[in-house]
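Heads up, one of the protein chains got dropped from this complex, but the rest are sitting where they should.
In this document, chain identifiers A, B and C correspond to the written order of the chains, with residue numbering beginning at 1 in each.
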Amino acid sequence: MLIFEQSQPNRRNYSQAPLAKAEVKDIPEKFRRKKRPLLPEVSEMQAVRHYTRLSQLNFSIDTHFYPLGSCTMKYNPRACNKLAMLPNLLGRHPYAPESTGQGFLACMYELQEMLKDVTGMKAVSLTPLAGAQGEFAGVAMIRAYHDSRGDKTRTEILVPDAAHGTNPATAVMCGYTVREIPTDANGDVEIEALKAAVGPQTAGLMLTNPSTLGVFERKITEIAKIVHEAGGLLYYDGANLNAILGRVKPGDMGFDVIHMNLHKTFSTPHGGGGPGAGPVAANDRLTPFLPVPIVGKVQNKYLWETEKTRPQTIGRLSANMGNAGVLLRAYVYARLLGREGMHRVAEFSTLNANYIMAELSKRGFDMAFPKRRATHEFVLTFKKLKDETGVSAMDVAKRLLDKGFHAPTTYFPLLVPECHLIEPTETEAKEELDRFIAAMEDILKEARTSTDVVKGAPHTLPVKRLDDVRAARELDLTWKRAG
Amino acid sequence: MLIFEQSQPNRRNYSQAPLAKAEVKDIPEKFRRKKRPLLPEVSEMQAVRHYTRLSQLNFSIDTHFYPLGSCTMKYNPRACNKLAMLPNLLGRHPYAPESTGQGFLACMYELQEMLKDVTGMKAVSLTPLAGAQGEFAGVAMIRAYHDSRGDKTRTEILVPDAAHGTNPATAVMCGYTVREIPTDANGDVEIEALKAAVGPQTAGLMLTNPSTLGVFERKITEIAKIVHEAGGLLYYDGANLNAILGRVKPGDMGFDVIHMNLHKTFSTPHGGGGPGAGPVAANDRLTPFLPVPIVGKVQNKYLWETEKTRPQTIGRLSANMGNAGVLLRAYVYARLLGREGMHRVAEFSTLNANYIMAELSKRGFDMAFPKRRATHEFVLTFKKLKDETGVSAMDVAKRLLDKGFHAPTTYFPLLVPECHLIEPTETEAKEELDRFIAAMEDILKEARTSTDVVKGAPHTLPVKRLDDVRAARELDLTWKRAG
Amino acid sequence: MPFIPHTDADVKAMLKSIGVNSIDQLFDEIPEKLRAGKLTQVPEGLSEMEVTRLMQARANQDGAYINFIGAGAYEHHIPAAVWEIVTRGEFYSAYTPYQAEASQGTLQLLYEYQTMMASLTGMDVSNASLYDGASGLAEAVLMAVRAHKKARKILMPSTVHPIWRRVVRAIVANQNIELVEIPLCMECGNIIPDSLKQYEGGEFAALVIPQPNFFGVLEEVDALTDWAHAHNMFAIGLVNPTALALLTPPGEWGAKGADIAVGEGQPLGAPLSSGGPYYGFMCCKEALVRQMPGRIIGRTVDKDGKPGFTLTLQAREQHIRRSKATSNICTNQGLVVAASTIYMALLGPEGLERVARTSHANTLALIEKLTAIQGVTRVFDHPVFHEVVLRLDAPVSETLRALEAQGILGGYDLTEHYPHLGQSLLVCATETRTPEDINQYAFHLERIVSKRRLDPPCAVKTNPNI
Partner (left out) sequence: MPFIPHTDADVKAMLKSIGVNSIDQLFDEIPEKLRAGKLTQVPEGLSEMEVTRLMQARANQDGAYINFIGAGAYEHHIPAAVWEIVTRGEFYSAYTPYQAEASQGTLQLLYEYQTMMASLTGMDVSNASLYDGASGLAEAVLMAVRAHKKARKILMPSTVHPIWRRVVRAIVANQNIELVEIPLCMECGNIIPDSLKQYEGGEFAALVIPQPNFFGVLEEVDALTDWAHAHNMFAIGLVNPTALALLTPPGEWGAKGADIAVGEGQPLGAPLSSGGPYYGFMCCKEALVRQMPGRIIGRTVDKDGKPGFTLTLQAREQHIRRSKATSNICTNQGLVVAASTIYMALLGPEGLERVARTSHANTLALIEKLTAIQGVTRVFDHPVFHEVVLRLDAPVSETLRALEAQGILGGYDLTEHYPHLGQSLLVCATETRTPEDINQYAFHLERIVSKRRLDPPCAVKTNPNI
């Protein structure tokens, strides 16, 4: 039942609005709204009950194993939420003076410092509001760099065909054309193709490493050299940073700029799709172009560095400095982990992924790259199963829901047919992995013995399989009062 | 799965205990524990996931209509929780000096003042930790009063046979014997029986009004007169205060002492069985005997009144002053309601109960007291249904769970066979009541057409009907490691 | 090893299953010289207790002020229920609802949100949110350019938030989109519709129409919208959602209504929180829906015909369209949108209107008190909503600093972005400001301003004894 279906005209919450109805005489009638908006008219308890019940319809980290590849669904420590919501932190206006925000700014400054170390870069801007904005910032900085040198010939961004969809979309937003570089059978970039593609038109290369194929790009140093020698720059898509945190620094691989998804590696909540946070880090060459504001420190006072002190900046990406509350959560998480804790992230996320891969291999599942190590995630393909039984990767995914597991990422990376991208993260216990492995094995059996059960899944969720085609064809995007 | 079944030796939460393991040399070996306790060894996420999932197995006000008679399951405003948990309030030590608690004590003082008005009494002590302790305080005060007058002959407490079970149990705890007074067919106390029962041995009468039968005791003034003339005192069991809040004051009915369940009328959370809070209020005669501490006010400073200033007190009932955090929630609730809001409580809880009663009557349900008004609750009986179909009040209750409603109180009051005691409270909307009425009607039909479905209920809950007999016979009260 | 559940026995068993001897060996594909990524600048880990103490100290350091700053972020009361529900693990720790059947909670909530926002703005459809109001405005500009197909210029009034204009510039600049600034009327503080004549025939894709504008001043939205439509451009309404409880929604501006409505969602249940997370809302006419960026939720049915909710129109999105996507936007601000949805459900139309009315009335009460002070004047003579520009006969920055010392944040200093307005500041008093707060502001401002008049700073400097 929708909240609107519980609404009654003139029902309202007396506690939740000013008790006296203030008069408004000075706004002329022509500016005034004539018809009330369709907001619910429900009691406080109706609202609380409705949204509490709705919440229970979700799978989430706090309730389910959620091995959604490329999304890094790890435990979100509750302390991060609680401490980011201390009353003074919540109450601070973004345009309140720096003098009233030394505590907040200290956290942000220290977060910048830690992220510099993590990335092996020289400077960090926390301002991008999400991964895609971080990507945008990175590519815009590459463009600003070439522009600053008067180099107008560079119109092309190289993107491996395995890249996240945001990469080409971002390059276009920055006014570039995109050239895709193919991947070889082992998941590495085809070096010869790259060599053939670079030239004076090359502005840069966008890459994530480990790649979206769940393997580490082994020729990264060579790739960096090829691109740099052609005058291009390298942008690192930090979506997969969890695989290397505390083990490998993108700066050491030769990247010039990187964005990080703090909602992945630094475990801020995914919140049903956001908010995220996508800080960018740059080496010396690109530092002048970082988006503002950045938190600076002068004589033990923290302050905003803006366009005034950073005239070459690509500018601002949000009204304030990014998703401050998300950054605070990341800061708390980083302080809880500390140096040693961060080193363990890559180790144990990699251990978990390789363990599931090994166990599933033994049980007859097909790996997309059977000869490679898994990184923090790996790809398996149900192509053979589909050919044999008609059971698709999507069917397996839906059947997993019935068994109490969120599905892995499906049909991504696009290069692998009928695939699952599985990322367990470091915070899952072996027992949970074992239960997942057992569930996968069950489904594989069911696919052959009770095909319809798998193809008809899910059976036990609040709804059965939804008609996505109808959703797109007969658009129903808002509720309308009947009649 | 139990939390213990997710435990692994030497697994632990590094963030949740001091990082350095302090040495303890000065405690001799003979005092030291040799074997570790069986506490779970799980990760933070495992614990969070486990208890989050467990919570989802509960019905609660925040998720379900919960018409549990005599328990007043009304909406618990979220503001009460949030504001009672402000850091300074949570952090204050109970033995911190009064000078560091003027804010807290001001709330408590004002709560006392409001409860005086609500009850029509002269003084209030907030200290009892729950309703049963409030009852104990009330009867102990009656005893202290008689003792203070050297009146040792009064050894008996009168209790209507419809009373809550705590009433006789409390009387016994105070060293009294209990004499039950019968109830007439309309739910009133039998006046003649009362007259016959009172005498020089009568210490007092314990009564709730409206009674547990869901009707108002109409002859209350006469009853008070009879007991008082016999030298006894009247104790008011405030469990049903929600029926009269802002309409009738127990002090005006002639009661000498009353306890209130703040977790009912003042909407503090029931918390799966507590904590409650059971303040007592007394008239002039019994005020000297109130339990301590009480919050006093001298020259605009708040302070504790203790045994020193109240030498006739019955003493202390808890280490500190009651369930302070619960009292804070009640205070916030009272301030939100205010005078007018309180007046509405009795009105709308009574309206809701009478509406359900009227609608169910029309649908063929049997009321225990069909000629009486419902108060905030009412009793119906399934005796006829049981005789005809074998479907019991318990079966109907369990079937309600399947339909998404918590069951009413069953088999209480004891005087009415196969009964339900239904209390909707004022915070439920008419639509919800209508859905409940429809569900009851459905079940009545099912009882005749698909008897087994009703008798086998519930079918859709995490477990089917549980074997209570086995639970009591083969006691399994703690989990033991296998082997 | 915080948050890592592995026991030594687990690790041993897992390594054995994989067939390696150590965790290190799992990294053997990584070139050795890259594997030395030890951290040196990250401090040692702290226990939760230690971090708690640290963060409490940081929060205490920042203090709590009586706030009269608005300027795009507004301090409204947020019902306690809002964030207690939003931070339930099931909302807080879920991801984008890719598996719709396992995400009906988030999906239904977002569908309800879309319904509320579309109705509040008077538009046909809404997306499920963008990052914030400023970047949302940039997305609206990009959307208008995409939909218009021909023009790549945008008319952007200087009465739009100056920082938001910078954000738009940063985001759209690389796509050869030109922002043409419309000057404001120095008397009314808004855009005079007649002044737009100069832009006729200039091939613009859209006109941005703020309501209220950055100064709180109401724009002639009907005339502006009609003018835009008459000259073949889209009308982009930039609106404050609280104000919409009182003001004509963009969907009803002029003869045909605005084409796109966009704005900052923060006033609807998000705390100020040093600037984020907030969210941008975006609504549009049905005809433009396939040009709209961001996630969109649709209602459909399951295979038994039962209604359910799912992500829809994904063909627009970057993970399918890649370089041809409508935007690179991926995540939205789901959790903050959840807060807004619950906020709107708790307030209802009547409650939201009361918030708007009281905020407006409080601002007027503040203005009355402040302009009664000698040397404080109201700059623009035109109706406003809940925000006003004042001019002082003292330097704004010094005055604000003096107020800060009294625990008051006195407003937003306009001297940097609008130097031609003189020593001006933008003040706002929402429903959270009490009469006492307002009196305090007036009391201290009078003291500060009059002291300065009686004792000009240079006199102070010449007398070392003071």
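One rule holds in what follows: a residue touches a chain if its C-beta (ideal position, glycine included) is under 8 Å from a C-beta of that chain, and two chains touch if they have at least 3 such contacts.
Note that the structure is predicted; figures quoted are calculated from it, not measured.
Partners of the chain left out, restricted to shown chains and counted across the full complex, are A, B, C. Summary of contacts with the chain left out: across B:A96, B:A196 or B:A438, the touching residue is B:A96. Where chain C meets the omitted chain, the residues involved are 47-49, 52-53, 77, 79-80, 84, 87-88, 431-432, 434.
Not every partner is drawn; the one left out touches chain A at residues 8-11, 13-19, 42-46, 48, 52, 77-79, 81-83, 87.
Everything that follows uses one rule, which is that only the chains that are shown with their structure count from here on.
Taken pairwise by the contact criterion, the protein chains are fully connected, each one touching every other. Distance from chain C peaks, on a Cα-centroid basis, for B.
Pairwise, the chains sharing the most contacting C-beta pairs are A-C. For the pair chain A and chain B, the distance between C-alpha centroids works out to 48 Å.
One inter-chain figure worth recording: chain A and chain C are separated by 21 Å, centre to centre, where each centre is the mean of the chain's CA atoms. Touching of two or more other chains is recorded for residues 8, 11, 14-15, 42-46, 48, 52, 77-79, 87 of chain B. Residue positions 1-6, 10, 45-48, 56, 79, 81, 89-90 of chain C are each in touch with at least two other chains.
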